[in-house]
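The complex is shown incomplete by one protein chain, all other protein chains being positioned as in the whole.
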Amino acid sequence: MTPTISATALGRRYRDQVALDDVSLTVEPGTVTGLLGRNGAGKTTLMRIITGQEFPSSGDLRVFGETPAENDEVLARMVFVREEQSYPDFQVRHAIRVASWFYPNWDEDLAQQLLKDFELPPRRRIKRLSRGMRSAVGIVIGLAARADLTLFDEPYAGLDAVARQLFYDRLLAEFAEHPRTILLSTHLIDEVADLLEHVVMLDHGRVVLDAPADEVRGTGMIVNGPYTAVEEFVAGRTVWHRQRLGSRASVTIADPLDLAAQAQARALHLSLEPLSLQQLLVHAAGVSADEKVSA
Amino acid sequence: MNTLVNVGRYHLVDRITWLALPWGIMAFSFLINIGVALAVPTVPQGIYTGGLVSLYIFMLICGSLSMTRSLPFGLMMGISRRTYYAGTALLVLTLGVVYGLGLTLLQLIERATNGWGLNLHYFRIPWILNGPWYETWLTSFVLLVAFVLYGMWYGLVFRRWSVPGLVAFIAAQILVALLAVVAVSATGSWSGVGHFFTTVTALAVTGVLALVALAMGFGGLTTLRQVTI
Partner (left out) sequence: MPALDEGMPLFVQIAEQLADDIVDGVLAEGARVPSTNELAAFYRINPATAAKGINLLVDEAVLEKRRGIGMFVATGAREQLRASRRKRFAEQYVDPMLAEANRLGIDTDTLVSLIQGPGWHNGGSTP
């Protein structure tokens, strides 16, 4: 099956900076992919190129097998919910109404339900909404459009934790009922970790991680306990990080531990603490930074 | 085709700016002119004002707004820049036809009432909006389209190059005009130019205006290609 998105050696440079550097990746249809990375890592630039709003400096990018820029057929199958969207002087209901004209799969009932869920007053001018509510407008459009490729770029600016969870729940429900390809960029990794099927991490414009979420999850473990016991346990394993305070140590290892190893840890009175997806990715970013320093 | 119409509908959500204000502003300017005509003693050939230009200027502003304020959300709707431009242009053409007709009708009424009973020529502009109704309709249409496309180009220049770009754009136009004047003076063709203007027909002028409109459209489209939002 043709990947929904396919980037080959994609590059984007501006006068004074390189936003994307030799990015190659594929996004398979019907998956939820997390696009992760620090601020300025290149996530937004990548998404703008995918949606034809920016043009690559080098390399190739295909969406549904074609170049997206100025391609009406491809663009009609995408919806891009950005971090900050500028609207004309519309009320909420105008924006919803206009979107319903353009998106062939638009579900009006869902849109109305989401407006209620997010408590968006339909007749309020978007300009006069709080930042969080403006984000909610984008989310409503993004979900109700039911576009084959739905991109969210940190769409929850200003949304409180309750509204964010509402967004994740609705996103999941929508994805389950009407499968589509979703690319979600975020730095609130742990909040969405369980929704992701695939994870791509960018750092300074480069891909530092591109793997199924299951592979990444459970990769790292923190071993806590008496120093000698910890060292005995981690001998021969890939160590990422060592910390020591007096007679106690905390060592982060890379290898997954089977039941026998877990039993051994217990026998040595060591406690095991799995790394969260967020911690794993912080590590991955740190590794690439170290590699750059030593290169 | 449907998408192009939807772009037009999108702009028309702001009915006030596109439908009400142009006529409102023009009506206001018209009333001012009536007031002036009432205050001033009647002149045999009547008063010709340029007040009608207010409609065209405002439509120019609408054009620039369509490419500044309304562009980002328009492009969010999953359409290319070209489609957005074409849809806007389609709206402009439609409004040009309708508004041109409106202006033609008002001109007919003006003629019939002998200048609103005051010998005021607001809707008749000598030499370009002075002929038979179909010519007036055509010329108004072409003028409107040219003005709006011109405004759209301004909006796009601003989007792409911001204020410095606008300044350069205006400066370039002044430069071109100056060069034309210099060229005419250098070749001693002023009398030729004068002769041309006295003999040219309104229809020919309309033709030239149509070419100008096309040039505006082409310029806007070229600028649009590299615009990012």
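We just call them A and B in the order they show up, numbering each chain from 1.
As a convention for this text, a contact is a pair of C-beta atoms (placed from the backbone, for glycine too) under 8 Å apart; a residue touches a chain by one contact, two chains touch by 3 or more.
Keep in mind that what you see is a predicted model, and the values were worked out from it rather than measured.
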{"item": "Left-out chain, listing which of the shown chains it touches", "value": "A"}
{"item": "Chain not shown: contacting residue from A:Leu20, A:Leu196, A:Val234 or A:Leu281", "value": "A:Leu196"}
{"item": "Touch with the omitted chain, as defined above, among A:Thr31, A:Thr44 or A:Ser185", "value": "A:Thr31"}
{"item": "Interface residues of subunit A (partner: the chain not displayed)", "value": "31-32, 168-169, 172-173, 175-177, 194-197, 213-214, 217-218, 259-260, 263, 266-267, 269, 272, 274-277"}
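Definition applied: only the chains that are shown with their structure count from here on.
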{"item": "CA centroid of subunit A to CA centroid of subunit B, Å", "value": "48"}
{"item": "For the subunit A and subunit B complex, residues of the former touching the latter", "value": "48, 52-55, 69-72, 75-80, 82, 85-90, 94-95, 97-99, 101-103, 141, 145, 147"}
{"item": "Footprint of subunit A on subunit B - complex, ascending", "value": "3, 6, 9-10, 13-14, 69-70, 72-73, 75-83, 226, 228-229"}
